[in-house]
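The structure under discussion appears below in the form of structure tokens.
The complex is shown incomplete by one protein chain, all other protein chains being positioned as in the whole.
To keep things simple, chains are lettered A and B as they appear, and every chain counts its residues starting from 1.
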Amino acid sequence: MNQPRPQWMFSSFLVFFVVHTIQVGVGLPGFQRYVYEPAGNDAWISVILAGISSHISAFFMVKILQRYHSCDLYEIHEHLFGKWLGKAANALYTAYLAMACFIIVINYIDIIQTWLFPTFTSTSLSLILLAVAVYGVLGGIRVIAGFGFISIVLTAWMALLVYFAKPYIQWDQLFPIMDHKLTDILEGARVMSYTLAGFEIVFFIYPYVKEKEKTMRYTHLGLLATTLISLELMVVALLYFEGEQLMKTAWATFTMYKIIQFPFLERFEFLAVSLWMLIIMPNILLYMWASIRGFRRLTGRSQRMGIILVCILILGLSNVFTTRMRIDQLDSVFNQITFFIAFLYPILLYPLVLFKTRTKPDQSATVPAAQGGEAD
Amino acid sequence: MTSRSRLFRLTAVFLTIPLLCACVRGVPIEKMGLIVAVGYDYLPNHKIMGTTTLYQIDPNAKEKVTVLSNTAYTSKGSRNKMNQESSVTLVSGQLRVALYDEKLARQGILNLVDTLARDKDIGSGVYINIAKGRALGILSHRYPEIGNIGTFLYNQNEQNITGEQIISSTLHDFLHDYYAPGQDPAVPCVTRVDNEVHLDEIALFQGDRMVTKIPSRSSFFLKLLRGRFHAGMIELAVDLDGLEAQQKRKGESKHTHSVIDNISSKTKIRLKGQNPPRFHIQVDMYARLQEITSEIELSKPEQVKKLEVQLAKSITNEIENLIRTIQKYNVDPAGFGQKYKASVRGSNLTKDKWRKMFPKAQFQTDVKLTLVRTGVTD
Partner (left out) sequence: MSSEHDSYLLPLSDSTEELYESIRGEIRNSELTRKQIGTEGIVLSLIYLRTMIDNDLLQRDILAPLLHLLNEMTDLEKIPDVLPVSQLDTIETIDTAVARILQGWVLIHMDGFTDGYAVNIMKYHHRGLSQAETESQIFGPQVAFTESLDINLGLIRQTIMTPNLVTESMQVGLRTQTSISLIYIDGLAFEQNINTFKQRLNSLQIDGVFDTSTIGQLIDDNSYSLFPHLILTERPDRVTASLLEGKIVMMAAGSPYALVGPATFFDFFKATEDHYVRWGMASFIRMLRLVSLAFSTLFTPVYVAALTHHYAVIPSALLVSIVESRSKVPFPPIFEALLLEFIIELLREAGARLPTKVGQTMGIVGGIVIGQAAVQAGFTSNILIMIVALGALSSFTAPSYMMGSAIRIVRFPMIILAGLWGGVGIMAGVCFLILHLLRQTSLDNPYLYPIYPPRISDMKDSMIRLPFSFFAKRTQFTRGADQNRFFSKRYPQHTEIDE
């Protein structure tokens, strides 16, 4: 199995930051109302259930990776399904990653256009985001992982800001607990998959992790951190908003930030929306990086070509999805896809991997080695 | 070197394209008319009259405040018309106070409040007030001692809310209480008395329609019932029964007045029965005696105990009075319905259901008051 050169590898505990940073993104500002819709005031239980299921999926995901020595999902696909079927699976996955990248870009553009600049055109905004992203992706996975780490360090304090909502909190709104049917709560958990998705990136960064045996631990810690933050935001939203009010609030997290005041800053949400770029940028970087790797594996062309292609795709499509309604429709379609790909797929894949590698696990070394990358 | 210079060129191209093609028009702050307060008045034929107060930015201007007003069918429509009267673009990002006149409020103001919440420029900390008389009369009056009536109202609200003197009625509070099935908004009223502005009453809403007003001291008890209460001052009439009051003047009634300062309190409202709903209200209060009009021997512990009992009794009476009032008007600013909803499984409580249940509800109030200290002297 080809190990990447040591200078491109990073310590395993950065997996925690990568997993956490890619999960936290455009989902968190407004997931509350989608979960509230089916699950009502038990939405927080849905969040916990979704968190648990993300742990289960991640467990299988890392188990699959540990069956191989140092492979990413693209190599595993080709090993499992053979050359052509594997290529087809890779093509689908690459398209999924590029779409995830696009979803993040347009949702953040939508947030900026709603909260800061109604007249800012989508094209210019996506150009700005992509310009920064391309510069980062060209730096390779180490730079991207570093950016994820720094973005968490610089924005973690925002999770504590819900303290400002304290005078408006009504604990009664959480009760009675389990007032909804289990199916409703499970439906809420399914809707959460959009917010918690992203940890499938471990499939691709795994070859670059130094102490691979610790990947499992740090993946779970990252998932736990995300689950806790989502839970916090969900619970505070439930306490802060009345149900019907929450249903009318498109970005509950940002609306809660509206109440925050500092002596030097009257309206925190303006800062929060801008700062959110630090939070979504690692997502764009990671998804773009993973998708251009898929592109190179599929076509054998340089990753630069992949970058240009993904950028053109995002730029072109961001002009199509300009209204809230269309973006919402796309989000709900993506929600279904991501539920399958991030949550179900690793569990479905695991028996197959067991079957393929059952006799001599070391034979997986026959998987063709990836060409030495230029951009990573 | 070639790969690096190619990379450099690529980045440069990516950075200059957005620079060339995108520019958001920004208006410098001094070119904008910053609205501090808006007021809406009732006009017949579904029309409203909007009044806005702006910051006066020219330091040399005589007046410290600019007031514009206009009539239209919607609030945004009136703002558009005002824009035509003004030399600067009117913007609402610095809005602090919204006033609605009583007549308008009795018709329902949800649309007007909702448009504030919908506007991304407006914060959710904007104070909602009801204007007794016309909002125009309050906003356009020339006060000799008030520079800008908008900022004055904002400071007045803020000061009284942080001092726990009146009920908090921010935009968020209003909408929250409106949407909550078991709760109704309560909003302070503003009156102009000659050249002064007073916050003296609390308007109680049924849904988004104002129903009645209660005196502003009732907000102490309302806040006690809402349970979000830290510190506040209240003047109470105390029955002197059983207290050894000295120097009792002849012909004086058996009452004395005392002021207590609520240090901390805990209110527990429990639902005891469902049909009709029966609530048990338990208030535990720690207070500080600020002033008392009769001289009572406070160094004697049993006297203090008795005073505590009498004060508690007086608070119980006031709470019960308040509950009677709100039941009479069938409004629930204290949020008993929320307690009901939280305690009853599968209630599916709606506003209509609660309106039918609330007047029949029964209440039992227990107040326990502890005087923590009586000042530096006994």
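Everything below uses one rule, namely that contacts are C-beta pairs under 8 Å (C-beta built on N, C-alpha and C of every residue); 3 or more make two chains touch, one makes a residue touch a chain.
Since the structure is predicted, the reported quantities are computational estimates derived from the model, not experimental observations.
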item	value
Contact set of the excluded chain (shown chains only)	A, B
Sole contact to the chain not displayed, among A:26, A:50, A:89 or A:112	A:112
Full-complex contact with the absent chain, from B:79, B:96, B:176 or B:339	B:96
Residue among B:40, B:154 or B:205 touching the omitted chain	B:154
Where the missing chain touches subunit B, by residue	4, 8, 19, 22-24, 26-30, 32, 34, 36, 55, 57-59, 91, 93-94, 96, 121, 123, 151, 154
Residues of subunit A in contact with the chain not shown	10-11, 14, 112, 116-117, 120, 125, 128-129, 131-132, 135-136, 139, 142-143, 146-147, 149-150, 153, 261-267, 270-271, 273-275, 277-278, 281
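In this section, only the chains that are shown with their structure count from here on.
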item	value
Cα-centroid distance, subunit A relative to subunit B, in whole angstrom	41
Subunit A - residues contacting subunit B, complex	114-115, 117, 119-121, 123-125, 127-128, 130-131, 134-135, 138, 167-168, 170, 172-176, 179, 240-245, 255, 258-259, 261, 266-267, 304, 374
Complex contacts: residues of subunit B adjacent to subunit A	3, 7, 10-11, 14-15, 17-18, 21-22, 24-25, 93-94, 120, 123-125, 168, 170, 172-173, 175-177, 179-180, 183, 228, 335, 338-339, 341-346
